[in-house]
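Missing here is one protein chain; the remaining ones are kept as they sit in the complex.
Every chain is named by a letter (A, B and C) in the order it is written, and numbering of its residues begins at 1.
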Amino acid sequence: MNRLSEFMLPPQKSTVAEGTDALFHFITTTSIILLIGITIAIIYFSWKYRRRSENDVTPVITHNSALEISWSVIPLILVMIVFGWGLRGYVNLTTVPDDAYEVRVVGKSWLWEFHYENGYVSVNELHVPVNRPVRLVMSSDDVLHSFYIPDFRVKMDVLPNRYTSLWFEATETGESVIFCTEYCGTAHSNMLATAYVHEQEDFETWLLTAGAADLDMDPIELGAELVSRNACQTCHSSDGSRLQGPTFLGLFGSERVMDNGERIIADENYIRESILDPNVKIVEGYLPVMPSYTGTLNDRQIDAIIAYLRTLQ
Amino acid sequence: MATNEEIKNRKRIQVRRFVPEEFPEKHYLNEEKGLWAWLTTVDHKKIGLMYLASIAFFFFIAGVLALLLRTELLTPARSFMDADVYNQVFTLHGAIMIFFFLVPSVPAVLGNFVLPLQLGAKDVAFPRLNLASFYIYVIGALFTFYAIASGGVDTGWTFYTPYSATTGGNVMAMTFGIFILGFSSILTGINFMVTIHKMRSPGITWSKLPLNLWGLYATSIIQILATPVLAITLLLLTMERLLGIGIFDPAMGGDPVLYQHFFWFYSHPAVYIMIVPGFGIISEVISSFSRKTIFGYWAIALSSLAIAFIGFLVWGHHMFTAGQSSLANMVFSFLTFLVGIPTGIKIFNWLATMYKGSIDMKTPMIYAMVFLFLFTIGGFTGIMLGALSVDIHLHDTYYVVAHFHYVMMGGMVMAFLAGLHYWWPKMFGKMYSEFWARISAALLFVGFNMTFLPQFVMGSQGMPRRYFNYIDQFQPFHQFSTLGAYIMGVAFVLMFGYLLHSLLKGERAKANPWGSRALEWQTTSPAPLHNFEHTPVIVNGPYDYHKPMSEFQLGIANSHNGHHHHEEVSAKRTETEQA
Amino acid sequence: MAGHSATEEKLDHLQHHFIDSDQQFEASKMGMWIFLVTEILFFGGLFVAYIVYRAWYPDLYLLASEQLDTFWGAVNTFVLIGSSLTVAMAIRSAQLNQIKGLIINLWITIGLACVFMVIKYFEYAEKFAKGILPGSYYSYEGVAHEKANIFFSIYYMMTGLHGVHVIIGIGLMLWLVYKAKKKVFHSGYYTPVEITGLYWHLVDIIWIFLFPLLYLID
Partner (left out) sequence: MSGHHISSAKFLWGVGITLFMLTILTVAVTWIHIPSPWNVVVAIAIAVVKALIVSAFFMNLYWESKFNVLLFVMSAAFFLLMIGITLLDTLYRNDPIPSF
C-alpha cells in the first residue's frame, strides 16, 4: 500500500493529508475490486455463453428481485460511507483552528503575493512555520485563480471581489510546490510558487530579516533581486526574447511605439508608471495583462528596479 | 397512453408474418437523386446522415487538435507552439468536441436515423423542423469558424467570467455560435419527445418501447429543460462583453460564482445529454448480440429517467473549490452520490442480460464491452471526485481530465461507435470488414487506456489541467499519454479506411444481419423512403429473443401505410406522391 | 408547422406522415407546449439572477425601482392582458369558422402589442435621457447604491428580452393575418392560430411576473 501510495499521491506534508489519502485509497481499492469482478464477469460470460449455433434458444429471465435489490442497496451503502467520510474530511478542511497564523494571499496574473502581518510582501514564496495552523486569506486582483498545494492536499479558488480562505498545518520542514489550478490566461502554467516550511524560530528570524536585508544591498543588486523575486521574469526576459511582455534588454532609454501609435521614450517616469499603473500605456503588439504593483513595491524598490534596468543595455 | 387512434386502428388490423425484401432496388438513398434533393430533404434518415458527415468532420478537427496538444506536451517547456496558441487549441478542442460532437452525436445522428424506424413511423413529428435544426447547427458552426478566423478563443470551453469577459479574441462570435447551436439541440429534443408520444405504431405501448428510445426520451427531457439555461447564460455573457452588464463580472460589481451556477446548471445535465442516449444503444446492442431478453427492462428504462432528473441537482460538484457555501457543497456532494446508483444498476442489468445468452462477439458487441469496462472506470473515478475532501485535492487536476475522458470518450464515444457499427448495414445496406473493425477496436482500446490511465496518476500527484508547461516529474507520464493518443489516431484512421471501403465496395447487407428482434431490422436494408411499405403492427416485444426468428411475429396493418386519407379524399394526389 | 400550400382541398394541411388531422393537431400543440417549457427556463435564468441579487441587496431594489413608473407599468399590464383576451377570441373565431372575426381579433392584438412597445419605448427613452443606460454606460447619479447598474442591467435584460418576444409575436400574427386572408384556416384546421396563441399567452404570463417584480417594490 505504501508503494502504491507513493506512486499515486504526493508526499503527505500536512495534518489533513493522511485522512484524505485514506479515503482515496479506500475508494481506489473498492473500485478496483469491483472492476475486476465486472471484468471477469464480462470475459467469463463472453466465453461461456458464446454463440454455438444460429438457432440458440435463450431463457427468458426478465428480473430477479433479490439480485436487483442487493445491487441497488449495497452500492448505496458504499457511496453513503464515502459521502460521510468525505464530509468529515471536508469539515476538518474548513474548520480553522483559532490560533492559526494568518497570511494574506493576493493572486495576480500571473504571480502570487504573500503579505505578512509586519507588512513584508513576498512574491511567489510562501514562508510558514511548521506544526502551526496557518490560515491563508486570499483574493485576486483580476481574474479567477486557484491556490493549490498538492503536498498539503489543500485547494481554494481565489476570487476578484471576495475573500476566500484555506488553512493547513505543515508537519515537516522543507519546500512544496504551489500551483494555480484555475485557468487564468497565457502564463497560467507559469504561475508557480513555493511554500517554504521553517521551524518556528527560523520562521521568525526570516520574517524579521527578510525585509531588512534589502536595506544593505546596492540598488542595482537589489533591483536584480526584486526582478526575480517579484516574478517579473515570468513575462519579461532580460536576454531579448519575446514573452508575454516586452523584454527588459535595451528597454531603458529606447523609443517605444504604443498601441495607439504614440511614441514614448522609456524614461524613469514611464517605467514607474508601467509598474504602478501598467495598463495605461501598452506597447504595440502586446496585451494589457500586467497586474499593478501598487502596494507591493515601495519607492525605494522601484528606484532599485529602474537602476537595474539601466544596466541591461 | 394508447390513443383512440390506436384502438380504432387495431380493429382493422390483420396480423400477418411480415418478411422484408432482401437487397431492395429502390430505397431511401436512391429514391431521390442529386445534391439539391439531399440538402432540402425532410427525410429523417438523410438528415441523420448529413449530421453524421458533419459530426465526423468536427470529430476529425477536434481530434487533430487533441493530437497537437498531446504533441506539445511531450516536453515540459515549449515544444512547437506558444502558450497562447496552446490555450486556444485546448479551448477549441473542448468546445468543438462537446458542443459540435458529443451533444449532437447520438441524438442527432443515430437518434434521427433510428427513432422513427423503431417506432414504425414514417418520419419524426416535425420533419421540416428537423431539417431546420440541421441548418441551425450549420449556422452555429459557421459562427464558430468565424470566431476561430477572427482572433480565436482562449477561455476554455467553460467560458468562466471574468476571464471570458476581459480576454482578447472573438469570444462573442464563439458564444453566439454555441447559443445558436442550442436551438438545434432544443428542436431535436422537442421533435423526439413529440414523436415518441404521438407517432408510435399500433402495439408499441410504453412497455414495448425499445430501451434506445427510453434513452432518447430521457435525453430529450434534459435537452429541453437545460439547454435554454445555457442560452440565457451565453446571452448574458455576450451582453457582459458587449455592454458590461456586470451580473457576472466582478469588475462591475457582479459575481463570477453565479456565472458558474448558471453554466453548470446546463453543462452538468449536458454530460447526461451525451451519455444517456449511449446507454440506450448499449441496451440494444447487448440484447441483440446476446440473443436474450433484456434483464430488468423497467430498471433500465426508469434509471435513465432517474439519471435525467437527479442529474439536474448535482451541478455544484463542479464548484467545490469555487467559493460556494459549505452548505451547498455538502448538499451537492450528497446528491452526486445518488446519481451513481441508477448508473450502477444499468451496468449490473447489462451483465445479467449476457448471463446464459448466446453471445456473438461482433464489432458492435466488442464496443459495448469496451464501453462497459471504460465507463465503469469513469463511474468509479466519479465517485472519487464526488467525495468532498478528496475532490479538494483532485479538483482541476489531470484526474478530472482523465475521469471525463473515460466517461465521455470511453463511455459515449464507444457507445456511439457500437451504435454506428450496429446500424451501419441499415444505413447504407453494406457490411464492413469485421477483421479490420476488430483490429481498430483493439487499437482504440489499448491507445485509450495508454492515453488516460497515466493521467489519473499525474492528476492524483497534483498535475493541474490546462497547463502549457509542467514540472519535470510528470514528463514520463505525459510522453506515455501522447504515445497512446497517437495509437488512437491510427485506430481512427483505420476505421475511416474500412468504413469508406465498406461504402464503396462492401458486400451487401441483409435486411436483418444480426438476427435482431427490434423493429428497425424488420424493414429492408437500406430502408425505403417511408421506412416501411406498410404500417407495422407490433405483436412481440423488441427483446423477444426466446422465440426463434421463424415464430417472431410482426403484423402489418391492412391499409396502405397511413396514406389512406389521401386515397379516400384525393386519389390523384396519392398517385403523384408515389410517382 | 403549417400544412402544404393552400388549395381547395380541405385536408391539404395534413402532412403525409400523420394518420389524421387530430394526430397532427395534438402533435403540434404538444410540440408548442414543450417549446414553452424551454421559454420558461430561458426566462427562468434571468429570474434567478433577479432573485439572487434581490436577496443580496434588498435596499438596492427599493431604491432603484423608484425610477420605474408604476402607472405606465400597470397600463402595459392591462394592454397585454387585453391582447391575451383578443387572441383567445381569435382562436374562438377560428374554431367557429368566423374568418372575419379571426382577422379582426388578430389586428386588435397586433394593435395592442404595438401600444405596449410604444409605451416601452417612451419608458426606455426617459431612462436613457437620465443616463440610466445598460451596463457600463450607466451614468445616473440619482440612485444611492453602488450596485445600481446591476439592477438596471437586470431590468433591461428582462424587459428587453420580453420586448423581443413581443416583436416576434407581432411578426407571427401578421403572418397569421396573411394566411387567414388566403383562407387557409377553418374550423378543421387552425393549428398555427392555436399555437401562436399559446406563445402569446406565455409572453403575457411573463409580463404578469415582471410587472410586480420590477415596478411594484414598495
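In this section, contacts are C-beta pairs under 8 Å (C-beta built on N, C-alpha and C of every residue); 3 or more make two chains touch, one makes a residue touch a chain.
Computed from a predicted structure; not experimentally measured.
Chemist: Over the full complex, note down every shown chain the hidden chain is touching.
Modeler: The omitted chain makes contact with A, B, C across the full complex.
Chemist: For the chain left out of this view, which of A:Thr39, A:Asn92 or A:Ser165 touches it?
Modeler: A:Ser165
Chemist: Among B:Gly94, B:Pro107 or B:Gly316, single out the residue that touches the unshown chain.
Modeler: From the options B:Gly94, B:Pro107 or B:Gly316, the contact with the absent chain belongs to B:Gly316.
Chemist: Touching the absent chain in the whole complex: find that residue among B:Val331, B:Ile439 or B:Leu483.
Modeler: B:Val331
Chemist: So which of B:His261, B:Lys362 or B:His478 would be touching the chain we can't see?
Modeler: B:His261
Chemist: Touching the hidden chain in the full complex, which residues of chain C are there? Just list them.
Modeler: 22, 25-26, 29-30, 33-34, 36-37, 40-41, 44-45, 47-48, 51-52, 55-56, 58, 70, 74, 77-78, 81-82, 84-85, 87-89, 92, 95-96, 197-198, 201-202, 204-205, 208-209, 211-213, 216, 218
Chemist: For chain A, which residues touch the unseen chain?
Modeler: 102, 104, 115, 117, 135, 137, 162-165
Chemist: List every residue of chain B that touches the chain not included in the displayed model.
Modeler: 3-4, 197, 225, 229, 255, 257-258, 261, 265, 312-313, 315-316, 319, 323-328, 331-332
Throughout what follows, only the chains that are shown with their structure count from here on.
Chemist: Could you draw the chains as nodes, link the ones that touch, and say if you get a line, ring, star, complete or other?
Modeler: Per interface graph, the chains form a line.
Chemist: Counting C-beta pairs in contact, which comes out ahead: B-C or A-B?
Modeler: More C-beta contacts join the chains of A-B.
Chemist: Look at all chain centres (mean of CA atoms) and spot the one farthest from the centre of chain A.
Modeler: C
Chemist: Which integer distance in Å separates the CA centroid of chain A from that of chain C?
Modeler: 48
Chemist: Suppose each chain is reduced to the average of its Cα coordinates; what separation in Å results between chain A and chain B?
Modeler: Taking the mean C-alpha position of each chain, the two centres sit 35 Å apart.
Chemist: Hey, what residues on chain B touch two or more of the other chains?
Modeler: Residues 253, 255.
Chemist: Which residues does chain A have that touch at least 2 chains other than itself?
Modeler: Where chain A is concerned, no single residue meets two or more other chains.
Chemist: Which residues of chain C touch chain B in the complex?
Modeler: Against chain B, the touching part of chain C is residues 1, 9-11, 14-20, 22-23, 26-28, 30-31, 34-35, 37-39, 41-46, 48-49, 52-53, 134-137, 146-147, 149-150, 153-154, 156-157, 161.
Chemist: Sort out for me which residues of chain B touch chain A in the complex.
Modeler: It is residues 83-84, 87, 154, 156, 160, 162-163, 166-168, 250-251, 253, 255-257, 290-297, 299, 321-323, 326, 329-330, 333-334, 337-338, 340-341, 344-345, 347-348, 351-352, 354-361, 369, 372-373, 376-377, 380-381, 383-384, 386-393, 395-397, 457, 460-462, 464-471, 515, 545-546, 548 of chain B that touch chain A.
Chemist: Name, in rising order, each residue of chain A that touches chain B in their complex.
Modeler: Against chain B, chain A makes touches at 7-10, 16, 19-20, 23-24, 27-28, 31, 34-35, 38-39, 41-42, 45-46, 49-52, 54-64, 67-68, 71-72, 75-76, 79-80, 82-83, 85-90, 92-94, 142-144, 146, 148, 150-151, 153-157, 159-162, 164, 177, 179-190, 192, 244, 287.
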